[in-house]
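A single protein chain has been omitted; all remaining protein chains appear in their positions.
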């Protein structure tokens, strides 16, 4: 009986290990140490192609056979990977057409990782070949719990290749989508600058143009590139299903990665995993608008809501799976954190030591946001190559590093698995992201910033949130928030209307329904097909340089005055009422926040305004709020309430004293609110 | 009788419309609305090549025939364009050698606009072909008032191509200029780093060199590229003259565009037009030195002097035309504003809503600075492609936007046409600009900044200014200002000397006459051929980092102490007297401002010093000054005085209360100065 089986109903732990990096006497030693630490899973071989197939067609399985047996012997369950993120030199030099092109039109060279074009037919063939080989070898090994495809699709801006194989495939993809050139030209509005095509082969990737490219051209190129990733993975999944029955197949997605439609790519997986690096996330991936104050306060923990948002986002890619026990062997159904930071990273501009307690806090938060497994990256710090300055659970000299001690101190049974009880849905859509950010109109305006601003406002109110697709099933949600869904089709408008009619509160941010699915504007302007539901049309929009502000003044339910920045839009009312107006400036006296029935639109960027409006809407929806101080967060799962302190100082709150960077788990007795919790 | 004929002696209005972007039932509706709004002109078809010639040699005139008739039916007069800024895909893919190269040596791809090399023989041929076709079709149509060549030469850094056709043509151009390689090598000083050529074909565009390129090489490349634009346009103009007799030919130049010699290119046109986007200008095209305070204060109007300078600059490209009535049909002789911003733009880093009143103010200022026609860009906001977030007179949904209302409220008869009565000439020269900015010596030192600083000082004194070429006829000017004419030939020196001898005051900025026409220094140093006139030679020059300042202390006429930044030079006197000296630092005690007779040289950058010197010189010249507060400006035309308030607050001045962003027109009674006007 394995460690994993012993406690099937709580969070399990794992690590990522690299037997190919160490002498062959180390894996048995490491496996024993991992078991003693309470780990259940070990991920292997995602970068090992050159060791599995050192020469074309010559496979060397021995080292991996030995390693799998070593982990198996200690009761660890193995997650194996297709090693496609790192095609070896012999393959690339024989087939240089595998290489991708960057957005400056340059070949992206061999010498690191992810050096391939997803559309390359040659690479597809080799991807299937190596997938088949490894799946045939290990697909039915008893230690193998499941598979990870490739590694971190899109990392290092690799979602899109702007030449070579992708350039060759794009016209074909367009022809399949549009059928005729007239349809393509009409859909893209190519008449605008005589950009009309008379032959499919005339169409190129949207780079190096003299000035801005047609946004519809870009939007379709992004869809095409996303489709190539979907196809690429589907070929691997099909082989794994065939050759490794009963095992899960997943992929480890990357923080705030935006280069492809994750919903499309996730479909067909058993569950989703992601790679959680809270400090690197704050330094490198934080959306614009996270200021120096927050970057400093949370430098050693990451920002709770940036991490939380990613948990909720990736949990929502696939839904409906039952948790744990799917194959009777205690294999968690996910989501997982496949790579969890357990010390300093090496890839951000600054890579501080995590605070004492941070590794434990991250693990607890992952659980509370739905993770069934948390797997630490990596077991031992690498002694060679690019990542020598990235930490592991062990130091270079194999002594336990700080994260090891925090993991050892965790009581896994404190984290029972079960559902996250969110009554609020936050809508997300990669197509809206692409079109929103391509033409921000004001430097600094950004889809993620806009979306995360609403998310943070909800979290400050103690609300659990499901981040779901803008076309997802909305039944069961009391409140639906659409911070930045700028692309709204007639079908999407109809689904939202149904949800509102069924009683949900809908809150929209600015620029909602400004765009058609083709990337144009609705000919009748914003809100296009939502106009009736919203009861208004756009009046003016104003993009604000950082030295300009707008003032918004509330009326009736929404008392107070709010400062707004970056973006302000106003409305012509046609059924809606104004909850707030602009004061001064060119929008003076125009409606800034409007409501018709259950539908509210907030036209300006303003943390405080968004918070005030959402608090009112949650009240109307009967969702109780629990305001928390800065850096304190609450999350609920499986009947438990996780209270977290992400601050570097202790906090007294609600009768609890929370030490710096710490958490407590307590029963989530909804009938007995904490002090400060407000009744619906 | 047309609208245009009705009031032949005042400002007329127009718009830019795109019948090819809308269903065919819209142009008649739009034409009627335009007439009702009081517009006289409509510009068409500058980007319509793919609709005029959808396939090689296949022309489709129907849609444009219909549109021209629709506008004609409502009395609007049509400005047609050669559609060469947007060669269609079929042409580019058949002749990729048309594409230009950027300064990184990369092909600039199809997919937006201006994707051609002016030197391309293939493109020249197609340019003539499409020009002939459209001119044959519409050249004598009664609705057609005139022609615009292409659109915004140089926009998006397209003046110069650094490879392909231009690279091939450059050696030939050099051979025509220099005759022998010895002459070329001598003129460029190629001995300096063994850069001497032994074959014309060895010479390449001046890019991607290991370190700085020879400035003489760059200077000639810039001249060459400018020449290619001149040739390119001349071919179109010749055809239009032949095929469209009695119609004007013009071009719409772009804000602060510096990539070619506008004087050369304008020659041969009937008048000049330009495209006026005051808010975008402030955010994107403002010369270095316009600080955040000004960018904020004038965010919603643009800066009055940046806009005014462009008006005065483009008015001065061609001079001497009689205004209006040239063909008996009331066609204004220009200059025009061919594209006038009438709402927010989309192409600057920030694109705020214009202030209420800004569109009217811009129109009034355009008139006062000499415009005979102001034509708004664009009629209806585009619903597709790159410019969906650019406003028009109509919104996407065809409702009138704010600018429409301001235009409707204008009384065109308040703006009579007639001369701008400038007695001060500010000298400008693109060759000086090129050589000045290629080797600034101090980061931030910039030809436009230097030039505009003097212009602003004059405007703060209420002075009307003609911006004219450094070799222009100077007769009739009381004061001639040369802020940054660093390139001074013997001939130029002689012309300036004649003007001074004829009684004009001459004021020069630093670095004047530092360079020869070849881009070298004068072997006898600054001021080369001007040394006698100036009565001095250069002593030292000092380029100042932002944290270093110089102090200048005036003597006698010029009392006060002035802080200087960026640049300070001092002089050895040889006939001149010192009006001010440096205090402290390595130039301590050296002459900073010098005068010999009517000639004054200001050696340091200093707003206040420049203002004080100019005020004295204007007094000496008998030109009355009228100091105005910040954001208030006065401009005179045709016997009228336009008093403008560009501030977001009301201003009381001289007994007038000016609301925020507003203007008044009153008779310019020179005999009865406003309060505060000072006698000469």
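Order as written gives the chain letters A and B; numbering starts at 1 within each chain.
Following the convention adopted for this analysis, contacts are C-beta pairs under 8 Å (C-beta built on N, C-alpha and C of every residue); 3 or more make two chains touch, one makes a residue touch a chain.
Small disclaimer: the values here were computed from a predicted structure and weren't measured.
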| item | value |
| --- | --- |
| Which of B:215, B:316 or B:509 contacts the chain that the document leaves out | B:215 |
| Residue among A:180, A:296 or A:319 touching the omitted chain | A:296 |
| Contact partner of the left-out chain, one of A:10, A:43, A:77 or A:115 | A:115 |
| Residue touching the undisplayed chain, where the options are A:82, A:158, A:432 or A:450 | A:158 |
| Residue in contact with the excluded chain [from B:207, B:294 or B:620] | B:207 |
| Interface with the undisplayed chain - residues on chain B | 104-105, 188-199, 201-202, 204, 206-217, 439, 441-443, 520-526, 537-538, 540-545, 547-548, 585-587 |
| Residues in chain A touching the chain absent from view | 20-21, 47-51, 54-55, 83, 85-90, 93, 100, 106-115, 155-156, 158, 283, 292, 295-296, 299-300, 344, 346-347, 349-356, 381-389, 395-397, 402 |
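Operating definition for what follows: only the chains that are shown with their structure count from here on.
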| item | value |
| --- | --- |
| Angle of rotation relating chain A to chain B [CA atoms, steps of 5 degrees] | 120 |
| Distance between chain centroids, defined by C-alpha means - chain A, chain B (Å) | 48 |
